[in-house]
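Right, chain A next:
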Amino acid sequence: MTTTAARTTTYAWIVLSAITIVSWWLAPGHTRGAAAVASVPITIAVVVLGFIKGRMIIQYFMEVCTAPRWLKLFTDAWLAILWAGVLAIYLF
Partner candidate 1 sequence: MSSTISAQTSPSAKVAENGRTPRAGKRDVWLVFWIVPAFYTAFGLIFFALARVMPPPRPDVTTDQMVHFFHAHALTIKIGFGILVLIVGGAGIANGIVAFHMKRMTVGSVMAYAYLGAMSVGALPGCLLVAFCFLTAVYRPGRDPQLLALLYDLGLLSYVGSLGCFSTAYFAFAVAILYDKNEIFPKWLAYVSIWQIVTEIMAVPVFVSKAGPFAWNGSIAFWMGVVVFGFWLSCVIVFLMKATELQPVDEPPLE
Partner candidate 2 sequence: MANAKQTAADFDSAAASSVTGTGRQGTVHTPGDGHMWVMVLGDLIIFGAYFIIFMVYRAMEPQEFLTSQEHLNINIGVLNTLVLLASSWFIARSVQAARAGDHARALRLTYLGGLCGVAFILIKAYEWSTKIAAGYTISSNDYFMFYYMLTGVHLFHVSLGLLILGVMVRELRNPRRRRMFMVESGATYWHMVDLLWIVIFALLYVMR
């Protein structure tokens, strides 16, 4: 119903914003005076979080969760290929 949709959307927004705040904390530490150093675990976390955030926007804001299967597949594939590609290039 409309109110359920409203609640879902709002929850999605809150989670997305929370993840963003978490990213703030993960980011290079120049705000805390330390120099930036490469970090594999942090980058993996960023990639995973990026994937999750992207998927939430697509599924809940863009309403792909109620869309035809081809659209769900396409958007999931895009997310997977993008973030897997980013991680692969970063690691190798």
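Candidates were picked such that all candidates are chains of the complex that A comes from, given by their letters.
In this text, a contact is a pair of C-beta atoms (placed from the backbone, for glycine too) under 8 Å apart; a residue touches a chain by one contact, two chains touch by 3 or more; residues count from 1.
Since this is a predicted model, take the numbers as computed values, not measurements.
For chain A, the touching candidate in this complex, among 1 or 2, is 2. The residues of chain A lying in touch with candidate 2 in their complex are 1-2, 4-6, 9-10, 13, 16-17, 20-21, 23-24, 26-28, 30-31, 35-39, 42-43, 46-47, 49-50, 53-54, 57-58, 60-63, 66-68, 70-71, 74-75, 78, 81-82, 85-86, 89-90.
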